[in-house]
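Submitted below is the structure of interest, expressed as structure tokens.
Missing here: one protein chain of the complex. Every other protein chain is in place.
Naming follows writing order (A, B, C, D and E), and every chain is counted from residue 1.
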Amino acid sequence: MSDASGKDGKRALAEEWLRKAHLLSEALPFMQRYAGKTIVVKYGGNAMLDAEACRNFARDVVLLHHSGLRPVVVHGGAPQIESMLERLGIDSGFADGLRISDAQTVEVAEMVLSGKISKQLAACLNRVGGAGVGISGKDANLVRARKIRHSKDLGFVGEPEEINTSVVVALLNEGMIPVVAPIGIDEDGNTYNINADTMAGSLAAALNATRLLLLTDVSGVLDEKGKLIEEVSLAQAGHLLEQDGIIEGGMIPKLKTAMNAVESGVEAAAILDGRVRHALLLELLTAHGAGTLVREVR
Amino acid sequence: MSDASGKDGKRALAEEWLRKAHLLSEALPFMQRYAGKTIVVKYGGNAMLDAEACRNFARDVVLLHHSGLRPVVVHGGAPQIESMLERLGIDSGFADGLRISDAQTVEVAEMVLSGKISKQLAACLNRVGGAGVGISGKDANLVRARKIRHSKDLGFVGEPEEINTSVVVALLNEGMIPVVAPIGIDEDGNTYNINADTMAGSLAAALNATRLLLLTDVSGVLDEKGKLIEEVSLAQAGHLLEQDGIIEGGMIPKLKTAMNAVESGVEAAAILDGRVRHALLLELLTAHGAGTLVREVR
Amino acid sequence: MSDASGKDGKRALAEEWLRKAHLLSEALPFMQRYAGKTIVVKYGGNAMLDAEACRNFARDVVLLHHSGLRPVVVHGGAPQIESMLERLGIDSGFADGLRISDAQTVEVAEMVLSGKISKQLAACLNRVGGAGVGISGKDANLVRARKIRHSKDLGFVGEPEEINTSVVVALLNEGMIPVVAPIGIDEDGNTYNINADTMAGSLAAALNATRLLLLTDVSGVLDEKGKLIEEVSLAQAGHLLEQDGIIEGGMIPKLKTAMNAVESGVEAAAILDGRVRHALLLELLTAHGAGTLVREVR
Amino acid sequence: MSDASGKDGKRALAEEWLRKAHLLSEALPFMQRYAGKTIVVKYGGNAMLDAEACRNFARDVVLLHHSGLRPVVVHGGAPQIESMLERLGIDSGFADGLRISDAQTVEVAEMVLSGKISKQLAACLNRVGGAGVGISGKDANLVRARKIRHSKDLGFVGEPEEINTSVVVALLNEGMIPVVAPIGIDEDGNTYNINADTMAGSLAAALNATRLLLLTDVSGVLDEKGKLIEEVSLAQAGHLLEQDGIIEGGMIPKLKTAMNAVESGVEAAAILDGRVRHALLLELLTAHGAGTLVREVR
Amino acid sequence: MSDASGKDGKRALAEEWLRKAHLLSEALPFMQRYAGKTIVVKYGGNAMLDAEACRNFARDVVLLHHSGLRPVVVHGGAPQIESMLERLGIDSGFADGLRISDAQTVEVAEMVLSGKISKQLAACLNRVGGAGVGISGKDANLVRARKIRHSKDLGFVGEPEEINTSVVVALLNEGMIPVVAPIGIDEDGNTYNINADTMAGSLAAALNATRLLLLTDVSGVLDEKGKLIEEVSLAQAGHLLEQDGIIEGGMIPKLKTAMNAVESGVEAAAILDGRVRHALLLELLTAHGAGTLVREVR
Partner (left out) sequence: MSDASGKDGKRALAEEWLRKAHLLSEALPFMQRYAGKTIVVKYGGNAMLDAEACRNFARDVVLLHHSGLRPVVVHGGAPQIESMLERLGIDSGFADGLRISDAQTVEVAEMVLSGKISKQLAACLNRVGGAGVGISGKDANLVRARKIRHSKDLGFVGEPEEINTSVVVALLNEGMIPVVAPIGIDEDGNTYNINADTMAGSLAAALNATRLLLLTDVSGVLDEKGKLIEEVSLAQAGHLLEQDGIIEGGMIPKLKTAMNAVESGVEAAAILDGRVRHALLLELLTAHGAGTLVREVR
């Protein structure tokens, strides 16, 4: 290699670094906007299956924490629960396509969610320098649950009835990152499995969070032509739900959860594509979003 | 019932209440001695199987908390782990009579300990008005573990190598009661099952606790005539261990754990009979002990 | 003594201790109910004459303090004042059966109350491990008094006109137990002797206390058949006072003081039988009361 | 009155005010020197007899408090005690010219000191806008006393053995002014009368005060020609005491008390002429002293 | 000098000191009235020219600080700016008798005010033991300014539009004395010179100050006979302004500034004669005022 090309190489390298520094610099207005604000992130169980993705997610959460935000993680765990139920030969049946959670099922669900996934996520955060603490709705009376109303008896499938945020706030104030398993308990001591999106939404409302971020494995809400809708008002979202065949399947409850959170005082809720690396940073620290944002008004 | 006997009945009842009030009054010097002190209690997995006993234990812990002490609970869970391993058809074998913990086994152990027992105990404390929070050694880097040294490879059976008490202290300062599952993690992210007595002892030392209380299902340490030894110095305990046939079986590591804790700065460690109702209150708030106390000097 | 009977004796002894621990355990819901609450206790001068009773009272107050309550003691001292007036040959006369307090009399009353009884009670609390501090209405402007309105001139007999609780709150916040002598001062610097029940009631109202406890030397409020009334609403108490011949003598002002306190925001006021040992603990930490409780509604 | 003289009068008046403001201004360096420092002042019982003097003293103390100092007042009360003993016909006798304090005598002394004088001084401070609180050595274990050693048995005449400053510090931190009666208590609960100078000296040492000021009714320490000594080192003071006939009578223990305080860490101790109006202000806030200052070295 | 006259001299000297101490004592009620209150003082640029006067002013401000008040100083600097403009040969012209501030002029004004006078005043305060900090309206967004409305274009002459007191409050809370240069900045980053009286008035209103003190070089507001008006209500002041020929020249805007401040919630505003030594002390710590006081009602 000639001197000249060596110099060129060096210059190119330096240019690269300058671009990097400049990109950092562009994050400033976003860090300022969210300084001291609480952000509730729902992280799916599927995503946990990929160790690399999980590590990246953890790094992003810890970066948000270091940038002055107060992140709270709520996680799911459907595939891990399914797999454990299978290993145990438990088949509690379905009603209207929804899994029925009998006592055995909810026992397994709790163990997997609170005993495996929460702690794995917390450990993941700790390995990248955070201080994650895995808790569930049973800790310090975080979530009092009730059975969800449904035409069939789904067993111990619940929804939050009352939320006592003291343990979450205490951990945030101590510079720790709460990782919450979607488990609740009723007044008789029964355990309930709660949909993780619902749990995240209720927690965001109770914490008066600035953002609810639902990480999914699709691009976001799509319009009738299959194009991503980047932002909708509450009214527009309601209109979309009323029209046949636009919002379908699992996106319906997700969109409703986002809308409920906004109606309960969360500034905005986003349905993000969790498959995109650094989706959280894109959404919170850059001008580019990573899915569909729901606000009161556009 | 005649008037006279009615009056007598009333008088008797009143007498009963006065005795009760008097007994309360006798707890004062003990409440004063332990005001603001940290007490680490090891609660066995067997004890968890009896719901009534568990509720009583929770009430005692919350009473200690209200009396100005700072209780921390570490729990075991051997029978629950055994039962789940059996349901899953996992048999990882034994070495020298000790169970080998392969990856599958420690995964189950963690789920049972962190996901089921910790949360059950926390919920139990909450039902009687406490604010229990179930954590494990993975939360906020509480316990960095290493494989225990043994002639055979026991797999993921560990011991604490370094303890970072920040999450425990944060919860205590917020008026909450930490419930700790004996799980640790090494620098490579491997999970270890830790003996609950050992975990409690290490935590007591790291917290500079005033008491380590190991609840067992025997009366305490017995002498060669089978009589309970109420108190021993470190030297006496060492002497007992050296003599053949006095201290045997599971009592040997328990006594060593108690001794280690005292050598590491815990004021005293007691091996208590957990089958006795209110053993904690007897030991801490009355003049009567409930087992064997180990101190530096008698 | 045979081995058998020895064992029986030991067993009996152990049983006794277990009962004791169980009784302690029963105090928990009461400790929870009153945690952090202010309790104003009026302790009579007569009771001070019995050193043993006084020590027991002090132990109970310190126990309440250690159980998380914030006790404030207001004391009387009529017999001690009488005795000192006699020794000094002061006889200021009576009007309508009430003692007239001329300048000499109130000077003696103050010395006895602030200089002897307050300090004796504080010392009593200190000997059992509390931190009692004897203050009077003159300290840090605690009580601005005015002459009570009465058909005859009773001299320097006063009632609280304005209460500045700063010194009481400061001492409570520092973990100390205020012991208050019922002395007030007017804007011209005149000293007034205040009825201790009245003083306790006014202080309880100003502190927004949860309980006003008036310790007396009778069983409580009795109905027309001489039976103890365990609880009355404000309305019922008013009705009792209107009926002739039921509430008589010294019980009339006591009941009125209790009612006034409740009307001013104190949650409940009790007229207790101070002759009963541990009357405070019975009333506050057990399911059994020790006199008559006045609440807004039953 | 002509215009001219009117103008002159006005001008003179204005001049007068300007002089006043200038004098205030001269206090600045002194306020700076003592900002945040603790000053223990011994105020004699004689001085209390003159209401006007007492009000002036109170104003000076409150001014010191407002100027950023932390004043603590210890008072005597010999003439008031004498007078009360006389009224009660108590004559406990003398030994070597010192009054013997039998049980009756010390009871009266305590009532007069703690019940009358402390409260009167506190009220005096309050009337000029301070927040005085009258306490004695019995409050919150302030002074544990022991009998003074003397060739004859003087009864309950004591000296401080151990000082627990918590109540004094708590009051100072709350912006209040402690007024301390020189009464102590031993471990058996016996009450002791303590010399007020001794009490002030011990308290100044325990509080690590910057100044101990002993207000007396003489000019200060005089030399052999009767001239006031404005300042002495410890060594010089020791020398003066050794010489015959210079320091005599009551000045001997006063000088020793001042010396002891300085030896125990108080920066300087002064014996001031309390008959001089505003002696405290002169000593602390002007360049002019008001008696004899004792320091470690001149 | 004979002994006698020597004694007389000493006595006279002592008398002098006693008078001094007495005068200090008279400041107490004033120190009490203003304890913890914020006082905004406008100090003119002319006054800065006399080093001795400036030192005296600094001493007075530090004395106020030590007496428990929270003083804030706003200063002018017209003569210093004029002189610097002259040295630089800048003559931006006048409109209606008001100086036009073009870009060059305001640049010089800022340098002189923020770079010379603020720092000189801060240093002055520091030399007498205070902790002065020179800031301007540019620091921490203290003053957002807008161009003043005037029939002619006066260039960069502004008035406060929005005040963010955070830096002033932070410095006061840390025991420091803010010294504020009357410079503001608009949203486009343009610098504005603000009239120092206006700046002081706006700052006093934003800080909810107890006093606004405008130091001038006249006696105060005079009535039609040239006699000083010691106090006026808002209504009276309005009436005075409406009458021809009473209030004239520079006193008109001063009086309006004082009135505006009072209308905005400042308890009272005074126009003081800054030529009088210790005018601040006279006004705040003695019964004698030093100019004209404006209150809502007399």
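Note that a residue touches a chain if its C-beta (ideal position, glycine included) is under 8 Å from a C-beta of that chain, and two chains touch if they have at least 3 such contacts.
Values in this document were obtained by computation on a predicted structure and should not be read as measured data.
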- Considering the complete complex, of A:35, A:51, A:98 or A:235, the missing chain is touched by A:35
- Query: Of the listed residues E:49, E:98, E:170 or E:252, which contacts the missing chain in the full complex?
  - Reply: E:170
- Message: If I consider the whole complex, including the chain that's not displayed, which of E:136, E:165 or E:193 touches that chain?
- Response: E:136
- Which of E:31, E:113, E:200 or E:221 sits in contact with the chain that's absent? E:113
- Per the touch rule stated above, subunit A touches the missing chain via residues 14, 17-18, 20-29, 31-32, 35, 56, 59-60, 62-63, 66-68, 128-129, 276-279, 281-282, 285-286, 288
- Item | Positions on subunit E where the hidden chain makes contact | 87-88, 107, 110-116, 118-119, 122-123, 126-127, 131-136, 138-141, 166-167, 170-171, 174, 176, 183, 185, 189
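To be clear about the criterion, only the chains that are shown with their structure count from here on.
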- Query: Roughly how far is subunit A from subunit B, going centre to centre by Cα mean, in whole Å?
  - Reply: 36
- Item | Where subunit E touches two or more other chains at once, by residue number | none
